[in-house]
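Mind looking over this structure? Questions follow.
One protein chain is absent from this view; the other protein chains keep their places.
Our next item is subunit A:
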Amino acid sequence: MEAEDKPVLQFNLVNKTYVETDKSATGHKVLVDLSITLYPGMVVGLLGQNGAGKSTLMRCALGIVDIDSGNINTLGESPENLSIEAKQRIGYVPQQPFGYEGFTIDKALELHRSFYPNWDIALEQDWLKRFDLDVTQAVQKLSVGQRQSLALIMAMAYRPTLLLLDEPVASLDPIARRQFMGAMFDLALESGSAVLFSSHITSDLERVASHVALIKKGDLVLFKEIDALREEVKLLTINDDTKLPASYRILSQTGQTVLVDTQGNSDVIAGVQNEKSLNLEQLFMELHR
């Protein structure tokens, strides 16, 4: 977070449009002038409706999807031609893992491990225990949650500098989710990694994220430290003639109810009848009215 830290991942005015198959002239905009920077130690929760562009954002960072304009810097390189060294420092768990059918867990791990020179076997063993996985089991017989746990181990046991997790916890039970969150903190804080993870479970996001990024239709509406989010984003009830300061950013408005980002301006504003802090779920709902 300090200025001397080099960004782990940087998006600069990135645009991406998916061409429609039914020849509609415009196409479907998935990312719109999106800029975001992740520094070491950040755990960024990515929040947005289905189809808002969360998965696309991650795929663009990895070079799986090309962008139309703007630029992306992934571990100091361009994602279109990431070096092997860079790839070995990235962990990614897509929404739908993943191969290794026909393997047992230990055979799958043995193969996977061979791709990563920095693999930490002690960490792997520790997490197998934490997630309560039996290594002699066949991968295709695992439950969805167990597969997800294995995918997490496979993406995290080499302590990647950049970790991208697309809905990593959706199928985990509450205990496994907590285990995973602990593992993620260790990674972010001890190894100085940056984590970007999407989830619809806002209470988990509230616990683990240091920052929250909220995208709506490909547009990054908010990107803030989570504590600042609670302190600076308010739902105001105002009079018809209330003048809000220019430093306020209005995020949405329905009649006399305004969602604002005060951006740290804590002045008392005349004409504001009521102000309320929101939790993430409430914020999410307000933004999508």
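Some observations on this one:
Note that a residue touches a chain if its C-beta (ideal position, glycine included) is under 8 Å from a C-beta of that chain, and two chains touch if they have at least 3 such contacts; residues count from 1.
Rule of thumb we're sticking to: contacts and distances are computed from a predicted model.
Of the candidates "GMC family oxidoreductase", "Branched-chain amino acid transport system permease protein", "Acyl-CoA dehydrogenase" or "GntR family transcriptional regulator", the chain left out of this view carries the UniProt protein name "GntR family transcriptional regulator".
Although one chain is not drawn, the whole complex shows that of A:209, A:222, A:238 or A:260 it is A:209 that touches it.
Where subunit A meets the chain that is not shown, the touching residues are 41, 43, 178, 181-182, 185, 189, 202-203, 206-210, 226-227, 230-231, 276-282.
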